[in-house]
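The other protein chains are all here in position, but one chain of the complex has been omitted.
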């Protein structure tokens, strides 16, 4: 896993753990709600992760964009779908979103490179995706969202 | 068509016409781009309209929310799907979005009432939806977006 | 109770009721969290309502401002305290917040006039405040927040 | 003067007066700073009013847009210049600004109609402009900004 | 003083000095207003610093959050009070504020570690707080705010 993504994961995990251990009940409940809102329901989880991505992008939060791109990639979102999402972002949010889209395009490259490395190591890329999906349904692996 | 939706349509159409007649080439081109970004592509039009809705909602623009809700309803978005979209809005955007969600819930009632009236009059609701969809693919009927 | 405040209360109550009856479990849980966050804790409820007010003001949401001003007034916030809150808003958020502060100043007049009417009718303004406060501690009367 | 502009002026003047009479020294000083920032300096007042307009537009505050459009019109900004300003708004801020641009286009019509009425009455439009400009340089007539 | 806090202080002091030496009278007056708005008044300085913190947090400005956290810590804000402030932020501003809260939690650790170092060195932590407070009342030490 390349440098930026790895650093993102490590800082996020470490600090979320601290927030949840030091934070009050309210904060824990909010994090819990946040982890439930993107699971399959009337709308498929993939659509909701794309919504989370576009919302993060027009609100211009790089970490939130990175988080939702990782989730989207796990759910099989293609490059073409990512770029159409960037288009909606660009039209709704204007040129002020361009620097975030530039960084998102770089993040996409890291995600694809990271996915390729994992597949090379395990010899089975599909399995990774299947695990990721089933993990989500079971409600684990997302405790430390955003 | 109830009062608020009708007033929204009339003001929007009248002013868009003026903007396009008085505005410069740039403005026309932006409006054109804006009408193309939500058509079927790698992602279905419905997913992109939902993205447009959630982006409008976290950015808290009532008119944009109303516009995308009308488009979504034309594409068959159900009440349950609307409410899951409001949930994503609420979690990503926080309680500051609640007044907009309240007004969106009222808009949804007007849209459903308006749809029912149309169906009662024409005796065929599906036809309306089919027309709306094919109209979109042809690229007409959306010139005056937002 | 003057026109604007009354209209605010009525629309808010009616739509919150609908949101809670039609909405999903997630939405109900968020509303619940939202009602708990302003009660007395390490920080007094009054400080947290003032925080809610200043956050609503710099994010420029008139309905949220109105809501928190009503809560603050119930908790005994004085005119001088309101105006110092507007000052923090103005400095942090800039002149773009001025139209909202103008409307907030009008809301304050309505709240004071409404409070005076209630006191005149009941002959006991303090009791009203005490009830409001104890109602909050019991966690009721705020289900329909924002 | 047509309805909307007149209502804007009256509410703004009435409430600014109240803010300045009830408000503290801080608020008065901010209002004072706010009235000085748009006068001629290294950059001409007209350029700074256009900056105030575009800033208000991308931050999506209708009252601020109306205020700066009135100031810009007084300083001789043409329709073509207003529409290029809307273009910058649209590109930087995206389609989320369109409803505000629609309302701004309506405001522009009211401003022009109001200007025409004044010219018809006084028989000298240029004089009005000259007065407005000299009034600004003298630092009067802007005490109740935004 | 750990790395991040030290770097924040040094860059902020250096650039504020330049802004105040190169900037015009307007800018100086704004900085002056900004330094006065958080002193004791109808509301205690601590409440107003907490308001400044929550406003900075929902507007998602890391440097502003860091600045107000330092001020709050100097005024004796406890960890529990900080976490309740983060809760208000989270509810009002939504999950988009989470990355800022994570970084704020890290800043809090640095502030506490830095305070401990100072106490160990001087053998008197209370004195530090008293000095900080009296310094504020005297209106010094905050000229270079934000």
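All chains are identified by letter, namely A, B, C, D and E, in their written order; residue positions are counted from 1 within each chain.
What we mean here is this: a contact is a pair of C-beta atoms (placed from the backbone, for glycine too) under 8 Å apart; a residue touches a chain by one contact, two chains touch by 3 or more.
All of these numbers come straight from a predicted model, not from anything done at the bench.
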Visible chains that the absent chain touches, using the contact criterion stated earlier: A, B, C, D, E
Per the touch definition above, residue among A:36, A:95 or A:114 touching the missing chain: A:95
Footprint left on subunit D by the chain that the document does not show: 33-34, 37-38, 41-43, 47-48, 50-52, 54-56, 58-59, 64, 78, 80-81, 83-85, 87-89, 91-93
Interface residues of subunit B (partner: the chain not displayed): 24, 26, 29-30, 33, 36-37, 41
Residues from subunit A at the interface with the omitted partner, ascending: 60, 79-80, 83-84, 86-87, 90-91, 95-96, 98-99, 101-103, 105-106, 109
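Operating definition for what follows: only the chains that are shown with their structure count from here on.
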Relative orientation of copies subunit C and subunit E, as a Cα rotation angle in degrees, nearest 5: 180
Closest chain to global C-alpha mean, per-chain Cα centroids: C
Where subunit B and subunit E are represented by their mean Cα positions, the distance between them in whole Å: 43
Approximate Å spacing (C-alpha centroids) for the pair subunit D, subunit E: 35
Residues of subunit A touching at least two other chains: 24, 26, 30, 33-34, 37, 41, 55-56, 58-59, 64, 91-93
